[in-house]
Each structure stands twice: as C-alpha cells, then as structure tokens.
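For reference, the structure is listed below as structure tokens.
Apart from one protein chain that is not included, each protein chain of the complex appears where it belongs.
Note that the chains take the letters A, B and C in the order they are written out, and that residue 1 is the start of every chain.
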Amino acid sequence: MMKREWMDILHHEKVATDTYQMVLNGDIPGSGIRPGQFVHILVDDNFFLRRPISIADVDEQAGTLTILYKVLGKGTKSLTAKQQGDKLDVLGPGGNGFPMEELKTKRALLIGGGIGVPPLHYLGRQLVEQGIEVISVLGFQSKEYIFFEKQFNELGEVYVATNDGSYGHHGFVTDILPGLEGRFDTYFSCGPAVMLKAVSKELTGYDGYLSIEERMGCGVGACFACVVPTPESDAKGYRKICRDGPVFKPEEVVL
Amino acid sequence: MMKREWMDILHHEKVATDTYQMVLNGDIPGSGIRPGQFVHILVDDNFFLRRPISIADVDEQAGTLTILYKVLGKGTKSLTAKQQGDKLDVLGPGGNGFPMEELKTKRALLIGGGIGVPPLHYLGRQLVEQGIEVISVLGFQSKEYIFFEKQFNELGEVYVATNDGSYGHHGFVTDILPGLEGRFDTYFSCGPAVMLKAVSKELTGYDGYLSIEERMGCGVGACFACVVPTPESDAKGYRKICRDGPVFKPEEVVL
Amino acid sequence: MSNLSINLPGLKLKNPVMPASGCFGFGKEFSDFYDLSELGGIIIKAATGEQRYGNPTPRVAETSSGMLNAIGLQNPGVDQIITDELPFLGEFDTPIIANVAGSTVEEYIEVARKISRSEQISAIELNISCPNVKEGGVQFGTEPDLAAEVTRQVKAVSDVPVYVKLSPNVSDIVSMAKAVEQAGADGLSMINTLTGMRLDLNSRKPIIANGTGGLSGPAIKPVAIRMIYHVYQQVNIPIIGMGGIETAEDVMEYLLAGASAVAVGSVNFKNPFACKDIIDALPETMNKYGFSSLEEIIGGAHR
Partner (left out) sequence: MSNLSINLPGLKLKNPVMPASGCFGFGKEFSDFYDLSELGGIIIKAATGEQRYGNPTPRVAETSSGMLNAIGLQNPGVDQIITDELPFLGEFDTPIIANVAGSTVEEYIEVARKISRSEQISAIELNISCPNVKEGGVQFGTEPDLAAEVTRQVKAVSDVPVYVKLSPNVSDIVSMAKAVEQAGADGLSMINTLTGMRLDLNSRKPIIANGTGGLSGPAIKPVAIRMIYHVYQQVNIPIIGMGGIETAEDVMEYLLAGASAVAVGSVNFKNPFACKDIIDALPETMNKYGFSSLEEIIGGAHR
C-alpha cells in the first residue's frame, strides 16, 4: 500500500560523478517493499511534478531505504542541496517490482546500465538471500561514474564495462553477454531504453525481466502518462509503468 | 545608488504579534541611507515579485540595517522561516526618503500607524542627533501588536493609541493630535492610507511629510506600477512611489 | 459549522470539491489513499466510442508552476468503462460525472447516450476542448456554432444534465459560453488546458512526443479566474471552475469569481490527498473570511 510520508534524511553523500546516495527513514520501508519498486519524490515546492527514483536497498528493521540518483535536470540538481536532518516528501512504494514469489531462477544475471544499476542491488541481495547464484554486468559512461562495484562484488561475480574504456571492458554491457552463455537461466535488466532493447534482443529465449522508465504524472496509475504499448495479441493494448511495472517481461511490452 | 546584494541575516526575532525584526549585514548600509528609504526583498525563488520593506535603522559602521515586518501574506509568512546565518536577496536602498537636508524643523511630530512605525524610528534618531525635539504618536491594533515603544521613548515623549483600548489611548492616533497643537512645527507620518488621509486633513496648515505605500513591480522606477496622482496643477500628473517617494508632501500628491 | 453543500442540475454535492477529469482515472488508485465518499463528486477520465491508445510517450512535461500533458484521450471505450469501471465507483456515496469526448458529432452522441443511461452517472461533462487529439475535440471548442451544435445533439440524447467543458484557447470565451447555454447546456465546466509546448535543449525537439500539450496547474489560474468572472456575468447556468486549484483559498477565489463548484486536477499528482486536504480546510477557511455558506461566496466578487 502506497503512503505519502515526510521521510527523514539520515545520510546523503556523493558516490560518483553526478551521482548521490541518500538514506531515508520512515514508515514506508516497513510496508514490504519489493526490489524494483520506486519512490516518487517531491523535491520541494518549486516543483510541480514528483520524481520517480528506484529503491536501491531496504532495511525493514531500521526503517530505512536507500536511493541513488544521478543529477540530470533541475529536480535532481536541487535534491543535492538537501542535508542530513532535512525531511523529504516521499510517496511510495510505487509499482510492482520484480515478482519475487514467482521466480524459478537458480542462476541470475543482473545487467545494469548507469543509474539503472541501483534497483538491481536490492534485487541481488534478495536473490542471494534465497540462495540464488548472482552474476552482475554493470555498464557506466566512464570510470568516474562507477558506483556500487563493491556492493555487487559481495553478491557474486561482477563484470564492469565503460563506454570509454577507462575501467573494465571497453564497450557496452551487451559485449559481455555472449561470454556468459550457459551460466544463467534468468536475466534482470535496468538501464537506458537502448540498452534494454539491445539486451532483450541479445538474450532472446532466456527468461528475462526489464525495468523500464518513462516520464510520469501521478505515479499511482491514474493519469495514463507512463504507458508502454503491448504486442497486438494483448487486448488492453498497454501497461502502466508506474502501476503494472516498472518491471515487465520483454514479451509483455513493445519497447 | 541602489545595489543588489545577498545580505547576511545577523539577527531575526519576533517582537510583537505577527511582527518580526531582522538585522541585515552587507554593503548597502554603507551607501548613505536616508530615513524613509526601503529595501526590496526577494524572499526566495518561489516568489516572482520582491517585497518593499522600510529601513527602520542603520549602523553604517557595523554595516547593518534593521527592518521590521508584519506577516500579511505568503511572502512575509515565508520570511519568518529565515534564520540567522541565512542570506537574503536585497535590492536597495530604494526611493528618496525624508529630505533630511532641506528640513527646517525645530520640533518634529512623528505619527506612525502599525507597521508604518519602523521608518519613523530611524528618522527620529537622526532628528534627535541633529538636536531636534521629537514627539511620537504611535497607533496599534491592540496591546500585543505594540513594538518599539522603548526605542521611541529614548527619542522623546511618546503617546500610544490602540484601536481596542487595550493599551494607552483607546482610539486612533488622530484623537491625540489636537492635544499636541502648538508643540510641533512639522509632522512626519507613515501608516495605512486611511490614517495618512485623516492625519493630513487634521494637520492642514502644518509642514508635513507622508510616507505612502503601493504595490510595486520593479521598485526602481521603470514599470509605472506604483504611481500616485498629483494635483491638477502638476504637469506630469503623477509621482512614482518607489523612485520619487515613498515620502511626499501632502500637497504634492492626491491620496 | 459552515454548510458546504450545494445543489446543481443533476448533482447534490456534499461539498464543492471534485477531482478533475483525467487527473483521477476512474478513482480506484486514489481510493487507496482516502474514502472517495468524502468527495463532493468525481469527474472521471474521458470516454470515447471505442478504446483509444492515445499519443506516444513522453506524454507529460513539467513547467513553471504547472505541467503539460498530451495523453490523447487514452481510455478503454465507453462500453468497457460502463462494465468495468463504473460498478466500483457505485460503491461510494458521491455523484459521478462522466467526461464525454469524440472526434465526430456522432461519436459524442453515441458515448453520451450510452453513458447517460448508466445508473452510476449523475451528469455529463461534454469535453469539446481537448487540445491533444488531431481530430475533433478542439475545433468544437473554438467555434461557437460547432460547440452549440454538438451541445444540442448531446442534450437531445442524454438522460442526465450536460455540463459543457470550455477551452481557454479562444479569443472570446463569453461567446462560446453563451452559444452552448443557448444550445441547452445545463452548466459549464471551465477551463480545460491552455495549449503549450516545451523544447528539450539536447534533442532540440518538443519534450512531449505529440509536440504540443495542455498546460495545467497554478500557472493558468489567473486565466481561469478571468474567464469565469466574465462568463458569470453573461450566463445563467452554473459553472464548475478549475485550473490550478491547490488550496481552500483557491477554491474561495473560484467561487467568488462565479463558480458554483470546482474541480481539482493536476495537483493530485503532487499530493494524492489534495482533494481531501482542500475539503478538510474549507470550513475553517470560509470562516476566516467571514462566510458560512457557499451561496454567500458564489459570485461574491460581482456584488
């Protein structure tokens, strides 16, 4: 059940170029958050729309959740000015996230691009807790944009690619996938639309889950801002990313 | 010469119901401020227009100026949240203020109503420094709204009136004026438009100065938002409160 | 206690605050946040004759004190709305207003006829002002003759009162209002969004895939108040006012200008409790400004 809450900022730090990590405290983390769900943040009253940000980690006991965000425009820019001790207007948790109960995976491949990496962290943690083997492939623009490599290392094997070759593999995450053939049964991917398209094409035949992004209005499923079309066989013709997603099976939606 | 400056808030406190005093530090106080001049304040970026607030005191040496404001709408409400150590976007000093050099007064009567009292304080201080005798008549809604009584007591005799009779004279400042006949040669008044009208009518024949208010756009004389009409004999037909005023002789303008 | 109730053609409202069409879906999502029976009424998302997918995404963009949207009337079609959405809304003790859209007069008639027969619907809001569809919609909203024609035809088939929703993208809002009043409208709903655009400096293209979108939010409130103020002086049917309402004070401003009730739109996205918060604050706000009933406030700026 979604709540609107003024959450306390417990911690806020820069973790990579343009990239910040924030830990929030409140009741929302106690509502059984699933990996892949997001919070919808009102940065301050200067803004008219909320910003959707994925949940990167949850500590139910401590009542905290972690988010990571990249400075992109005005809203994320203003967010950087918030300080420990400030309050933040948060609506969440939003969406459905990864269907943890239905998963039949034994060996999972996580594929994250840039600021698509964070939700895969919480997912990876939960998979490992369930005894599932996890391999991660993470892509970043360049070395200075890398974050969470250590955290993913704790979950299993990690491959890093950078667009400019300043760290790890020089190129795209998709370059790494052929080498991993046979080592996973299910993949989980989050990142820019072009990457998701390439990944789902490359991994046709595998069981997969994609977490996709779109500009949102309400973030609760009421305004039809965030739809994604479905294949012709689907009678409804669309899914709402904020309510039905943001996680979909690649065959469920048309990217 | 007007400046735009981010001034430091040195001090901010509530001095009466809905009434706050703020001390600001910066270069503006060094520019030879005259009593009756104002600062034009941008509360924060949520607001599109600045707020004109009179200068209630200046300490050139310390580089500080004092303002007093009453919470009226959104802007002054938001201003109350500012804290010592914060910066404030200030444009000033604006307007002409009282023509200190031209004054021929020996015995001055200050007549202030409500939040019109502050500019008279700095005026009174300067008059007393010049050896001029000062009597003050201050009107407030009721006892809890009274401020600066002590400061005016230091300048000379003070008469206070409250609309509800909860302190001092029960009634209006104009009730007190007849009793002061012969004890002053020039009056200086600031307060609500109705009060200024009544005062200037009551004191016809005396040399007088009124400080008047109007909603402002630019605050620098460029937009024609803040005009006041002049008597028919005046060719120009108007004065700009922000540039030519806010202090006028009663015979110069039509209230 | 202030009396918040108001009766309008077909609508017994316990308070004057309703979510605006398209900003509240068919209510389901917001029922997670509070009891929808607290609302004065609910204006549901536009219905068309057939299911529509709407425009490509992105469909929304933020602007200063507002937003652009170009949903493009996505909806499951009138039949499915009646079978799948209205029953849920029937559980609440609040009147439902159906927003009716179309590309042709025939489509408007078909949708209005069907949905007005539904038990759950108390009134129709005739959407002749949607700026986000290529055909229909907006032409009906800018030419008085066309507006009058579609109003007349819809009135002829509707079992419930018809409120015509006006577009602000016109030179002369009063002529539009008078034309639909003469054509038999039971009330007016105003305003829909102003047509706007934002460009992305990186892609050098409009942010909204559709190019233009409808501007809503506090940015447009002064335009809405002006239009309602002028229309109120020239028509005798009630007005449901909307555009940028965020607070109980805003509601009072609309009522003073001449609205008899209001709709709260895009601010629901900022605060899902917006309608409830406004309703809760209304009695105290009325009190603060010396009013004890809506009748005293409505049109108060004209007295």
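Rule of thumb we're sticking to: contacts are C-beta pairs under 8 Å (C-beta built on N, C-alpha and C of every residue); 3 or more make two chains touch, one makes a residue touch a chain.
For clarity, every value in this text was computed on a predicted model and none was experimentally measured.
Taking every chain of the complex into account, the chain not shown here touches B, C.
When the missing chain is restored to the complex, the residue among C:Ala47, C:Ile225, C:Ile240 or C:Leu282 that touches it is C:Ile225. For the chain left out of this panel, the touching residue among C:Ile42, C:Leu89 or C:Leu215 is C:Leu215. Of C:Pro19, C:Gly40 or C:Pro206, it is C:Pro206 that touches the chain left out of the display.
The residue from C:Glu181, C:Glu253 or C:Asp277 that touches the chain not shown here is C:Glu253. Of the listed positions C:Gly187, C:Gly244 or C:Gly265, the one in contact with the omitted chain in the full complex is C:Gly244. One chain of the complex is left out; on subunit B, the residues touching it are 1-2, 4, 42, 47-50, 75, 91, 214-229, 236-238, 243. Subunit C residues in contact with the hidden partner, per the touch definition given at the top, are 63-66, 68, 142, 169-172, 194-199, 201-202, 204-206, 211-213, 215, 217-223, 225-226, 229, 244, 249, 252-253, 256-257, 289, 300-301, 303.
Going forward, only the chains that are shown with their structure count from here on.
Taken pairwise by the contact criterion, the protein chains link up end to end in a single open path, with no chain closing the loop. Of all chains shown, C has the CA centroid lying nearest to the centroid of every protein CA atom. Most remote from subunit A, judged by the distance between CA-atom centroids, is B. Separating the CA-averaged centres of subunit A and subunit B is a span of 57 Å. Chain centres here are Cα means. That of subunit A falls 36 Å from that of subunit C.
Centre to centre, using the average C-alpha position, subunit B and subunit C are separated by 47 Å. Multi-chain contact residues of subunit B (touching two or more other chains) are absent.
Touching two or more other chains at once is no residue of subunit C.
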